[in-house]
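What follows is a set of notes on a single structure, which appears directly below.
Removed from the display is one protein chain of the complex; every other protein chain stays in position.
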Amino acid sequence: MLTYAMRRLLGLVPVLAVAVVLTFIAIQAIPGDPILIMLSDQSADKALAARLRAEYGLDLPLWQQFLNYIRGVATGDFGKSFRFVGVPVIDVIKDALMISPVLALAATALAVPVGVIVGVFAALRRNSWADTTVILVLIAGISIPNFALSAFLVFIFAVKLGIVPVAGWGTLEQAVLPVTILAVPPAAYIARLSRTYMLEVLQQDYIRTARAKGLSRRLVVYRHALRNTLVPLLTTIGIIFGGLLSAAFVVETIFNIPGLGRMAIQAIFSRDYPVTMAIVLLFTAFYALINLLVDVLYGVIDPRIRLGGGPT
Amino acid sequence: MTVQITAPGFWQSEFAVRFRRNRNAVAGSIIVAFVVLVAVFGPFVAPYAYDDTDLLGTWAEPSREHLLGGDQLGRDILSRLIVGARVSLLVAISVLSITLAVGILMGMIAGYFGGWADGLIMRTSDIIFAFPELIFAILVAAVMGPSKLTVIVSLSIVWWPGIARLTRALVLQLRNELYVDAAIACGTGPFTILFRHLLPNIVAPLIVRASIGVGFIVMAEATLSFLGIGVQEPEPSWGGMIRDGLVGLRTDPYLALFGSMALGLAIIGFNLLGDGLRDLLDPKIRDR
Partner (left out) sequence: MTKLAMLNSRAVLIGLAAALALAGAVEAKTFRTNIRADPAMMDPITYSEIVAGDVLDNIYEGFSEVADDGSIVPALATKWEASADNKTWRFTLRRGVKFHSGREFTAKDVKFTMETLMTPGMKGGLTTTYLKKIVGADALQKGETKELAGVKIVDPYTVDINLVEADVLFPIYPFYFMDAAIPAEHGADWWSKASAGTGPFKFVHWKRGVEIKLDAHKDYWGGAPTIDGVQFLIVPSGDTVLSMYDAGALDFSFLPELAMRRALKDPRYAKELISVPRAQSRYMGMNQNLYAPFKDKRVREAISAALDRDAMIKGLFNDAGFPLHGVITPGVAGYNPNIAKVGFDPARAKKLLAEAGYPDGKGMPPLEISNPPDFKDEITYYANQLKRVLGIDVKVVTVERATFIKAMNAGEVPFFPWGWTAGYPDANYYLSQMWHSKSPYNRARYSNGQYDALIDKAQTVADPPARFKLYHEAEKILMDDWATIPLPIPAQVALRKPNVKNVTMTSYGYSSFHKIEIQ
């Protein structure tokens, strides 16, 4: 088990390495001179520009900049921010660091139970009108983009009813809308899957046997069927997390939440590449780690894939 | 010598019958047909030019002159939604064509030839898969600068590996079929085999995949435009309209609400239709 986890962990290294190289190439390819945005209206001052360029090492040949970048990333140093002149990237992002993952976790914590309950509910009433309605709602949940959903929910709950704040971060009330909006697509996704899995499980012989033995329907569903439905759901957690991290870009921007997503958008628009790239790398690493964790956990739960495919 | 085969009418075919029984597919196709009709013919019947500003009528409420109200420059929201449908579909069709062409070609090469070509193509797709989709698209958009072309290119980059992987898996399944061996034995060239013999047999699942993709692409385009790195003024994009509308949500909610409705409805339509097609065309899940 441990060797499998280790092997997967090592497998991440080349992927992340390529991600680092790609982000460096992206930095170089982005149009616009970062020094000029630092100078703003002083941008005609050539001497000042030259001094800043040297300070940031941007006057070095490209290969040397590349080596510096690699060395920095390897030691956890992402360089200095372009927007906050002279401030290390780490200091800029450290307060925002955990907010996006926390939002993603809170949304997952909300989405999984809701999704499973709705999915099982629909499966048990297969092909009824309730089932059809649920499926329609689920498709809507997956389809409506988070910013469009935000428009509706903010309008109804914050503007018209005034029961939650329009935006901001720091109180529980302020977290209600963004977490809910983040949770809708994964909840709908999970509900669809659990409906399908449930239907599949209910067809299995052992369930029929259990029912035939006279066990109550409720017991069969909750003791046997549900458990076997949950296991395959685990594999989707990785996909869900990827979606949530992406959604954080939009939802944090709309709700003025000081997380990494909003910071990345601001950094992109102010051409603060070191911050942008640090966040992209962090998100990618986080995404990869979650996927790895899910795979390993899955191996623990389902012994059939324990050895990663190799015959032993 | 020709044999005349009388095909049964389409509406009597098994496919059509099953399709009509699938309520979601029918609902989806009605919505999609409506969006497509609006996109194709709408601009000819739109009440105003989509870029016609009226600063004395900014944020106008819905009225007889402006059925859905006016936006932040006093432009007619209805007219902009109609032209926005065309922009959305254009992006979706472009991305689909590019990703299908590139993805199928890459997938077939990887699956049929294997070896280093397979390794190269699959590792490239691994790297793209390592980033969350939207984040990768944003990165590409940041490099290229905001425009409609940027949207098409960045979405194509994140979307082709999925098609390639599916194609590769399908080709691998069929590679050892008798008719492929027979073709090879006859000295048929690899590309003839790929396009003549294999492609027709893998087309159905690819159509399913593509139809499910339309919803995603429309949503991704709207998201990029919402973030300001997509379609640019004065051309309307639903995502951009929603962004401009959110600013006025408290005082003047019509732009955000109508924009969201149009976008949500269109994506729901595409997803319903995609789901329906999957149920009908994908044999593995046919009887679920």
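Note that the chains take the letters A and B in the order they are written out, and that residue 1 is the start of every chain.
FYI, a residue touches a chain if its C-beta (ideal position, glycine included) is under 8 Å from a C-beta of that chain, and two chains touch if they have at least 3 such contacts.
Worth saying up front: this structure is predicted, and the values here are computed from it rather than measured.
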{"item": "Chains on display which the left-out chain touches in the complete complex", "value": "A, B"}
{"item": "Residue among A:G72, A:P232 or A:P258 that touches the chain left out of view", "value": "A:P258"}
{"item": "Identified contact with the non-displayed chain, of B:P43, B:P62 or B:P146", "value": "B:P146"}
{"item": "Of A:M6, A:M98 or A:V231, the residue in touch with the unshown chain", "value": "A:M98"}
{"item": "Hidden partner chain, touching residue among B:Q72, B:T124 or B:N201", "value": "B:Q72"}
{"item": "Positions on chain B where the hidden chain makes contact", "value": "51-59, 72-74, 145-146, 228, 232-234, 244, 247-251"}
{"item": "Contacts of chain A with the absent chain, listed as residue ranges", "value": "31-34, 36-45, 47-48, 51-52, 55, 83-86, 91-92, 95-96, 98-99, 101-102, 105, 165-172, 256, 258, 266, 269-271"}
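The working rule: only the chains that are shown with their structure count from here on.
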{"item": "Distance between the centres, which are taken as Cα means, of chain B and chain A, whole angstrom", "value": "23"}
{"item": "Residue ranges of chain B touching chain A (in the complex, touch as defined)", "value": "23-24, 27, 126-127, 130-135, 138-139, 142-143, 145, 215, 219, 222-223, 226-229, 239, 242-243, 245-246, 249-250, 253, 256-257, 259-260, 263-264, 267-268, 270-272, 275, 288"}
{"item": "Parts of chain A lying in touch with chain B, wherever the complex brings them together", "value": "15-16, 18-19, 22-23, 26, 29-31, 132, 135-136, 139-140, 142-145, 147-152, 154-155, 159, 166, 196, 199-200, 242-243, 245-247, 249-250, 253-254, 264-265, 268-269, 276, 280, 283-284, 287-288"}
